[in-house]
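The following block contains the structure, expressed as structure tokens.
Yeah, one chain of the complex is gone here, protein chain that is, but the others are all in their spots.
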Amino acid sequence: MIQRTLRLAGLATALAALTISTQATAQLKIGFMATMSGPAATLGQDQYDGFMLGIEHSGGKLGGQQITVIKEDDQLKVDVGVQAIQKLIEKDKVDLITGVTFSNVMMAVAKPLADANMIFIGSNAGPGPLAGPQCNQNFFFTSWQNDAQSEVMGKFAADKGYKRVYVMAPNYQAGKDFVSGFKRFYPTPLVGEVYTQLNQPDYSAEIVQMMAAKPDALYVFYPGGMGVAFVRQMRQAGALGKVPLLSTSTTDGSTLPALKETALGVLSGTFWGPDFDNPVSQKFVADFRAKYKRIPSQYAAQAYDAALLLDSALKKTGGKVADKAALRAALRQADFKSLRGDFKINTNGFPIQSMHVFEVAKDSTGEVSLKTIATPLKAHADAYVSQCSLK
Amino acid sequence: MVLILAAFALVPLYCWWVDSVYPLTLFGRILVFALAALGLNLALGFGGMVSLGHAMYIGFGAYAVGIGSALGMESGVLQLLLALIATALIAAPLGWIALRTQGIAFIMITLAFAQLFYDVFISLRMFGGDDGMTIQKLSAWGPLTGNKVAIYLSLVAALVLAIWGIARTVQSRFGLVLRATMVSERRVNAVGTPSLPYRLVAYVISAELCAVAGYFLANLTSFVSPAYMAWTLSGELIVMALLGGSATVFGPVVGAVALLLLEEGLKAFTERWALILGPIIVLIVVFLRQGLWGLLSDPSEKPSGGSSGGSHG
Partner (left out) sequence: MSLFIAQLLNGLQFGILLFLLAAGLTLVFGIMSFINLAHGVLYMLGAYFAAATFALTQSFLLGVVVATAGVFLVAAAADRLGLSVLHKRDHLDQVLATFGIVIFCNELVRWIWGNAPVFMDTPAALSDSLDIFGFIYPAYRLVILGAGLIIAVGLYWLIERTRIGMLIRAGASNRVMVSALGVNIGWLNVFIFALGGGLAGLAGALIGPITSVQPGMGDGILILTLVVIVIGGIGSIRGAFLGALIVGLVDTLGRIYLPTLLRSVADPSVANAVGPALASIGVYLLMAVVLAFKPDGLFPVRRRQG
């Protein structure tokens, strides 16, 4: 009986420790939530590392304020994400929240964030509804609106004059969104539009089918492990040399280390590459490589800019966050030098930026990296801003 | 057990005391899974039906709220009815088909059905697809609409009712036949009692409880997505039920609470929480044959019957 009571008491104490709020201090508390476990953890980790490096480069403070970053893991589970956001808001009582890797989690946490009137800096997922009908004056994104990365490839394909384009993507919301983004800027009808199973291990049948259609270019969206498998299988089927491969999120900082030379020649579209020659980017790449022993991915770059954006805004408000309207206005100005070059924030909180096309090639140190080859979309705004009621 | 249930009911008070809504959120989610695990265990622990598809019913309950709300049917009562009726309409035929098999085949068939519905809901673009759907207006219950404390307390009430209901069922004639089928279906049929109706009814009831859990989950998170139906979630429910002790009524509740609190606590410690949780689970299986609740509860309270799960065909 005593044993049981002791056990229950021990349990209760632990419970209390979990739920009692931390005391407010004079520091600024920033909540960082991303996918830090599971197969996609490499993205969340990149976001975190990029964000922390951004804070370090701002002198270890943002806007002159000491920062405490509270890290949360959403495990790529929607309900865990909602719970983690609510923990940051209600228990840790943070002043700002940043991060979020995946669109489905982003959509889920949008409501608790909005209800709490919490200022949020997104550094990856940028779903369409949040750029359009569900836009919120508190949400700012230093990444992109999801469609932009495929829109640029569509424009590139149109500019190149490809007539027979074949498209492949996994059969889920993001896959479909990226294909429609591509089609928005590539008006010629496609010779093939194939959706494969999520996390399908073997694409050999689809590759054979694609080659039979004799396309003059192939566009795919295969993030993470799917990208590694697909590119490998394309190379092994001898298809990589024959058909130009245009892609989004397939050959990026998270997959290139696994692919290395296999991916040479693959084209991809996004807002930034490690070979950019502005001083902010060069410093970022050099220090990131020195500190984390890997070439930074775009995910790290996005989060790095989030830190820089916050720093610039907090400098304007004198480090204060209590006046939300002032902080919002300061964030809207985006008065800082971004590592991507041109960066403005649109009325819906999403970036207006140039989108580029990159080719996988060896850099000056002989490592496999991304090389800028074109800029099809300059100062590009997203397609949903007209549906947003904010001015 | 009464102590623990009372503690759940007192969480809102605790929230008021520490001036934070977070414990409500945390325990709300825990209790949702406790209710679902409880429901699953009626089929699993007392009926020997290992279903890897029960998360699908949680999804049904949640989508009843989501789709109802999107289509203008906001009444809380109607949404709950929709959840219950839809679940019954689907669980009955599915259960009937699945119960024609046993052992690993049953597990795989339930998994297959869950994947089927998961794929269906992912392709429902108008309701968000796999990005899910934010529920702007929660189930309408008059002046209590959207009141987190009210939602939480009704969840506690639902849980208590469910525990009481299952306890009564398990001891009733229905329950005795059900538990007999777990030991040997052949013998039950041999004495002239058809085993299928009993198992099917148990399956449907357990599905209904999961649907109710889903109903609350949607209201607590203001969100619904096909992720609520993923087979991995079904797996976690089974883990919760087994961890707590699937031979008892209250075991799954303890299992859910323990697993989720452990996760929460370990996460605060280290990002590598799985390194600790994994071995803990293995140790519990190896050494605590009665599950966690078996460890915590009074020996005299345990029902008759031995290991945590009975023998399976």
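The letters A and B name the chains in turn, as written, and every chain counts its residues from 1.
Heads up, the rule we're going with is that a residue touches a chain if its C-beta (ideal position, glycine included) is under 8 Å from a C-beta of that chain, and two chains touch if they have at least 3 such contacts.
Bear in mind that the values here come from a model prediction, so they are computed numbers and not experimental data.
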Practice prompt. Among A:28, A:89, A:107 or A:228, choose the residue that contacts the chain missing from this document, as touch is defined above.
Written response: A:228
Worksheet item: Which residue, B:81, B:120, B:161 or B:268, contacts the hidden chain when the whole complex is considered?
Response: B:120
Worksheet, complete the sentence: Missing-chain contact, candidates A:143, A:254, A:268 or A:369, resolves to A:254
Worksheet item: Who touches the missing chain here, B:93, B:194 or B:278?
Response: B:278
Discussion item. Considering the whole complex, not just the chains shown, which residues of chain A touch the missing one?
Written reply: 37-39, 41-42, 45, 171, 193-197, 199, 201-202, 204-206, 208-209, 211-212, 224-229, 232-233, 235-239, 254-255, 257-260, 262
Discussion item. To test your reading of the contact rule: which positions on chain B touch the chain that is missing from view?
Written reply: 44, 50, 97, 100-105, 108-109, 111-112, 115-116, 119-120, 122-123, 125, 231, 235, 238-239, 242-243, 246, 272, 274-275, 277-282, 285-286, 307-312
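Heads up, the rule we're going with is that only the chains that are shown with their structure count from here on.
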Fill in: Centre-of-Cα separation between chain B and chain A, whole angstrom
34
Worksheet, complete the sentence: Given the complex, residues on chain B that touch chain A span 3, 7, 14, 18-23, 25-26, 29, 122, 125, 128-134, 136, 217, 221-223, 225, 227-228, 261, 264-265, 267-268, 271, 274, 296, 298
Fill in: Contacting residues of chain A [partner chain B, same complex]
4, 7-8, 12, 14-15, 18-21, 36-37, 71, 73, 77-79, 82-83, 86-87, 90-91, 93, 103-104, 107-108, 110-112, 127, 134, 171-174, 176
